[in-house]
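All protein chains but one are shown at their positions in the complex.
First chain written, first letter: the chains are A and B, and each begins at residue 1.
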Amino acid sequence: MTKIFKPAFAAAAVSLALFAQGATAAEEQFFPIIGYRVGPYGANGQSLFGGFIDYLSYVNLKEGGVNGVKMTWEECETEYNNAKGVECYERLKGKAKASAGPIHPLSTGISYALIEKASADKIPLAMVGYGRTDAVDGSVFPYAFPLVTTYQMQASAIVKFIKDKEKGNLAGKKVVFLYHDSAYGKEPILALEAESRLNKFDLVQIPVAHPGNEQGAQWLKIRQEKPDYVIFWGWGVMNQTAIKAAQKVGFPRDKMIGSWWAGSEEDTVSAGDAAKGYMSATFNVSGKAVPVVADIEKVVYGAGKGNLQDASKIGTILYNRGISMAILSVEAIRKAQEKYGKGKAMTGEQVRWGMENLNITEARLKQLGATNLLPEVKTTCDNHEGSGKVKIQQWDGSKWVAVSEWLEGNKGLIHPLFQASAKQYAKEKGITPRDCAKEK
Amino acid sequence: MNFFFEVLIGGLLSGVMYALVALGFVLIFKASGVFNFAQGAMVYLAALSVVGCMEHGAPLWLAIILAFIIMTLFGIATEKFVLRKLVNQPPITLFMATIGLAFFIEGLAPMVFGSEPRALEIGIVDEPIEAILESANMVISKFDLVASGVAAVLVTVLALFFQYTRVGRALRAVADDHQAALSIGIPLQHIWAIVWGVAGFVALVAGMMWGARNGVQFALTFTALKALPVLILGGFTSVPGAIVGGLIIGASEKLAEIYIPPVMQSAFGGNFGGIEGWFPYVLALLFLLVRPEGLFGEKHIDRV
Partner (left out) sequence: MLYREAGQFKTTYAADQQLFPIRQDRLGVIALLAIGFVGVPLFASEYWFSAILIPFLVFSLAALGLNILTGYAGQLSLGSAAFMAVGAYAAYNFQLRVEGIPILVTFIMAGLTAAGVGILFGLPSLRIKGFYLAVATLAAQFFIVWCLTKFPWLSNNSSSGVISTQKMFIFGHEFDSPREKYLLVLSIVVFLSLAAKNMVRSSTGRAWMAVRDMDVAASVIGIRLMPTKLLAFAVSSFYCGVAGALYAFCYLGSVEPDGFSLELSFRILFMIIIGGVGSILGSYLGAAFILLLPIFLDIALPFFANLFGLPFSTATVSHIQVLVFGSLIMFFLIVEPHGLARLWQITKEKLRLWPFPH
């Protein structure tokens, strides 16, 4: 154990030196980036974190940072592994003492492992479209933000989309919910069950064992059930396999609606022609038509500072999603600076306040060049989600095309589920919820 | 009843796909006693090489040849730089070395060819055969039929190779008894290099089939997990065992996925689907209790 002892000293000395340095340098806002670029989901991580980092570079290059505060970041590879995620968090946490942008772990497992730690260390945890969904109730989870929308609201919005297609009546219809048998796939079940009671449709739940590269039995079963729609919650290889297997049993792909993690180019391109007509939900659109995306390509890649190895991924769903996540983070910092002093680096605590008081309106999105990239987001203490809206998009064989407006899930039905679950968590953990009326 | 047969046939055809991966394991285990855990990674590498070469403008046939060369060179290098240095080590050490090899490939392959999932078009669409669909209302996939055909050809070629060529005979001799083979002048290390080359070829075939089926991506490495129960069922050392084991595992796992969860649901309540992850293993385990060396494995006699 002497081995451990020495580096501990060295580490302490180094961190002291860094601290001294930090005090004299110009104001910088540090982003701990806990991400992954290898392993089973590495390809997804590359596009997404590429977009995230590119937007940060863009803010630095275009406007010299937020009110002069430059964005800096450090990446740590988790390989989508919970234990590694915790190690990364602990490693980067020390540097996030003086200033901290929100952490986006992009893994439900890692989010769960970090919720308590991040709250204790006062570092905001953003889980944009994944993670612990009952953290929507900010009174119990002050530092956790399932921003934009959650699985449950998404499921509800998909049901709404189907209902619109069926002219407002789902009674007697049959919907199959085909899901990855994990925390991710199981999360929407309660919401879908509630929807099925409300709208009187039949819900058949079919789980697929991890990793989901073999779905013959499930799809034969679907063929036998003859459902009107398949709602599909897959991730990684499960997505292509499902699309291919649907083709194999002749199930029409345009009756298949995936979650937003089952609707990116990574999922459809490799399924080839089988994917044509397949639909999925999304909370950000694809393409370079969005002004900010085009501008990033010009400014960041023009300056040779792009993060993507393969620039053809600019404008893909996941790349744009990374940009959306970065926009939310940067806007939170901007908001925090308005309250705590412009041109200063914000601590995690201050950024947390910014995230809780986000108000990204249509007008603001336009200023950012992000009109229609993502929905309007307005967070409060008792609503850390802020939007709950998704679009449905369809794969036309070469790109994703949005086929609906922003659809909001049934908040009245879903949000009470979150509150009940958050309440139970608070009780188990002995947390006294904040009084949201007093937060401002 | 119709549905039962549909599931059964679908399962048998999937089983062929498992057997394709299992074959690679068998070849290497038979000849050198190495339980090659990197076989899944080799499947990935092979499929990725094909796609990678095609992206650089090579037509499919050339890409396949190039991938074959890559796999052969890789197999020979593995034998020369890793396994030859570990001769006479306990099997578990060799096994670990192949896991290290798997990591090596999982880092190397996407670094060279890129890691985004890609489609591999080999000209067969994975669709139901219309005639059967109309006459019997059964879904039989064209693609799976082709895959079984490929597997049949592959096994035949391997059998002929083992039976009638000089190298094949040497391979069998080595598999029977290393020392006896050495003593009659068979160059053991050449043979091992060849075996790794052949295993690379099998991985290439498996990689193309699986890649065309699910897309070429990292998850191809997981195909190894589907092959392991096939292996223990069929025996580590038997080529026909891999095929028969594959068929049994494929069919029973699909039937189980359809018919067991409803039974459990009525017993416990709740949803018990998704048993494909463990069912083949438990089945193989139960089977082993009756025949500890697998279906076609060699009976092991212990002497004190």
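Heads up, the rule we're going with is that a residue touches a chain if its C-beta (ideal position, glycine included) is under 8 Å from a C-beta of that chain, and two chains touch if they have at least 3 such contacts.
These numbers come from a predicted model, not from an experiment.
Trainee: Which one touches the absent chain: B:S14, B:T72 or B:S115?
Mentor: Once the missing chain is taken into account, the touching residue is B:S115.
Trainee: Which one touches the absent chain: B:A67, B:I232 or B:I249?
Mentor: That would be B:I232, which touches the missing chain.
Trainee: Can you tell me which of B:L8, B:A58, B:M96 or B:L295 touches the chain that was removed from the display?
Mentor: Checking the options B:L8, B:A58, B:M96 or B:L295, the one contacting the hidden chain is B:M96.
Trainee: Name every residue on chain A in touch with the hidden partner chain.
Mentor: Here the touching residues of chain A are 1-5, 8-9, 11-12, 15, 36-38, 42, 46, 49, 75-77, 79, 81-84, 86-87, 89-91, 93-94, 108-109, 112-113, 115-117, 132, 181-184, 186-187, 189-190, 209-210, 307, 309, 421, 425, 428-430.
Trainee: State which residues belonging to chain B touch the missing partner chain.
Mentor: The list for chain B reads 35, 82, 85-86, 89-93, 95-97, 99-108, 110-111, 115, 225, 228-229, 231-232, 236, 268, 270-272, 274-275, 277-278, 281-282, 284-285, 288-289, 292-294, 300, 302-304.
What we mean here is this: only the chains that are shown with their structure count from here on.
Trainee: Just the number, please: Cα centre separation of chain A and chain B in whole Å.
Mentor: Averaging C-alpha atoms per chain gives centres 36 Å apart.
Trainee: Spell out the residues on chain A that touch chain B in their complex, using ranges where they run on.
Mentor: By the definition above, chain A touches chain B via 37-40, 42-43, 46-47, 181, 205-211, 213-214, 216-218, 220-221, 223-224, 236-237, 240-241, 244, 247-250, 266-267, 269-274, 309-310, 313.
Trainee: Show me the residue ranges of chain B that touch chain A in the complex, using the header's touch definition.
Mentor: It is residues 3, 6-7, 10-11, 14, 106-107, 110, 114-119, 121, 125-128, 133, 139, 141, 143-144, 210, 213-219, 222-223, 226, 253-255, 257-258, 271, 273-278 of chain B that touch chain A.
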